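Removed from the display is one protein chain of the complex; every other protein chain stays in position.
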Amino acid sequence: MAYRKVEVATPLIVKVLPYVSILGFFLVWEIIVRTGIVPDTLLAAPTTVLKTFFVKLYDMDPDGATIVQHAWVSIQEAFTGFALSLVIGIPLGLCMGWFKVVEGLCRPIFELIRPIPPIAWIPLTVFWFGIGLTGKVFIIWIAGIVPCVINSWVGVRMTNPTLIQMARTYGANDWQIFTQLCIPSALPMVFGALQLALTYCWTNLVGAELLAADAGLGYLITMGGRVARPDIIVLGMISIGISGAIIGFVIDKIEKKLLAGIRR
Amino acid sequence: MKQTHSIANETVDHARTREAWTLKRVLTNTYFLNAVSLIVFLLVWDYVAREHIFHDSLARPWDVVKQIVYLTNHKYAGTNLWGHIWASTRRVLIGFSIASVVAVPLGLFMALNTRVNAAVKPLFDLFKPMPPIAWVTIAVLWFGIGETSKVFIIVIGSFVPCLLNAYNGVRLVDPELYDVIRVLGGSRRDQIFHVCFPASFPAVFAGLQISLSVAWTCVLAAELTSSRTGLGFLIKRGMDTYKPTLVLGGMLLIAAAAWLTSQLVNILEKRLCPWKRHIENL
Partner (left out) sequence: MNANEQLLKIRCENISKTFIQKGNQEVPVIRDVNVDVRENEFLVICGPGQCGKSTLLRIIAGLEIPDTGTVLLDGKPVEGPGADRGMVFQSYMLFAWKTVRHNVELGLKLRGVPPKERQEIAQRYIDMVGLQGFENHYPHQLSGGMKQRVGIARAYANAPTVMLLDEPFGQLDAQTRMFMQHEIARIWEQEKRTVIFVTNNIDEALFLADRIVLMEGKLPGTVKTEYKVDLPRPREHISMDLLRLRKVITDNTELVL
């Protein structure tokens, strides 16, 4: 059907329910901590977390940095690793999709490394690079490269074979078909990988920071755990969630902008 | 549209011409290249380890294999290798089962009922961007370092993909299929049982696959932080005692375990939806 009727009237309750449920969630959280149903050694009330947030904006205790510094370290690591995985993963995936030789050579190694959870690399990276930036960038790179390679590979593979045959009848050589036809037609899939890769990067960044770090939002959580301050733990978790959501939102916007240019 | 693509693909595949065995053909043969690639990979690995390019922090492949074999019949921290593998797998299976049993029906339910959706979706969106590994510390604070905290993290981690895929699976069903049921005189209930559920099956299974790989990551994170058994423990112990053979052995085993469980889900899926191939091509 070319046309579908748009539902006009949304019932009031459906409009209100999301707000009610969010509000209710925070309210219940606040109440169970305040009334001591859940002891405050295990969980901090949302208001306490908010207070800790403002304190942590300038106070370096107990983990040696303000929250902005932590966030900055995490974002730096995430973006370096993310950018590296794009720069290496996408061309690699594209070539694997088109050149049989590249696929034959890279695929076994890729399939071997793929099922290893990226955080399993942590000990090796600590051996190799210490607990600084490099090790974490390496882990994030490993995490991000998998969706980049797979999506660009599948993207090239999904090029309409009729189009390829058409290009051949026009006398295009392999390289021209690859650059002029396969890569553009793979782009939507490649952009689809960005969001996925970012999620992986962000998840594994937290893992890396929890286990081997001296700064970053994951480290903030670890320190909160070590000094038994649930407010700091929860603050760390929320900051990670919010930063992740913001980055995801930005990537999504960029993706839509770029894709709009391709589709038209 | 896509169907024509796959048909065209088939024709291209079948139409591949038979050539004589020339040198070039052998050199570009996929299996040959795969073999070359693996051999070169192992040789480079061995070379790097032997020449101590990363100091002592990379073990030679053969030593890793020896370490794994050694562990199968020697106790390490109370149990042999099978015990460690089973410890990790058990956690994954328990957490994964709990998550899928709760999340899949909830996802289906959310997609079917706008009110439930309106109430649950925002909460879910609130938790979604928080990586499951970020829960490790608070899980330990809440449940101690025992099994509960590990299972908790796995549940948190595998919950999201299960729910999201079940939800989207129902949402993406071709609405005309509901028309078929309506024209045949079926009720809303028939639409749900004959269209919604079976049509969302492939998506649900895709979600289970993702969940499973997240579950392995989570169990690893949990075991790396605090545990006395499991593959993550082996890796962590290898890190603490500076034994690269143990670290690499653990990595290979966890990869193998993750791969095997995902194959199991694949087999289950083939069993449960024999019609699946069609959906893939659609």
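Note that the chains are named A and B in the order they appear, and that numbering of residues resets to 1 at the start of each chain.
Simple rule for what comes next: a residue touches a chain if its C-beta (ideal position, glycine included) is under 8 Å from a C-beta of that chain, and two chains touch if they have at least 3 such contacts.
Computed from a predicted structure; not experimentally measured.
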Notebook entry, point to check: Looking at B:35, B:101, B:180 or B:260, which makes contact with the chain not pictured?
Noted result: B:180
Next item on the list: Identify the residue among B:65, B:123, B:199 or B:265 that touches the chain left out of the display.
Entry: B:199
Next item on the list: Tell me where the left-out chain touches chain B, residue by residue.
Entry: 174, 176-177, 179-187, 190, 194-195, 198-199, 201, 273-275, 277-279, 281-282
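Heads up, the rule we're going with is that only the chains that are shown with their structure count from here on.
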Check: CA centre of chain A versus CA centre of chain B: separation in Å?
Finding: 17
Next item on the list: Enumerate the contact residues on chain A facing chain B in the complex.
Entry: 1, 11, 13-15, 17-22, 25, 42-43, 100-101, 103-109, 112-113, 115-124, 126-128, 158, 160-162, 202-204, 206-207, 210-211, 218, 221-222, 224-225, 228, 230, 233-234, 236-238, 240-242, 244-245, 248
Notebook entry, point to check: Taking the complex as given, what residues does chain B use to touch chain A?
Noted result: 5, 8-9, 12, 28-30, 32-34, 36-38, 41, 54-55, 57-58, 114-115, 118-123, 126-127, 129-138, 140-142, 176, 213, 216-217, 220-221, 224-225, 232, 235-236, 238-239, 242, 244, 247-248, 250-252, 254-256, 258-259, 262
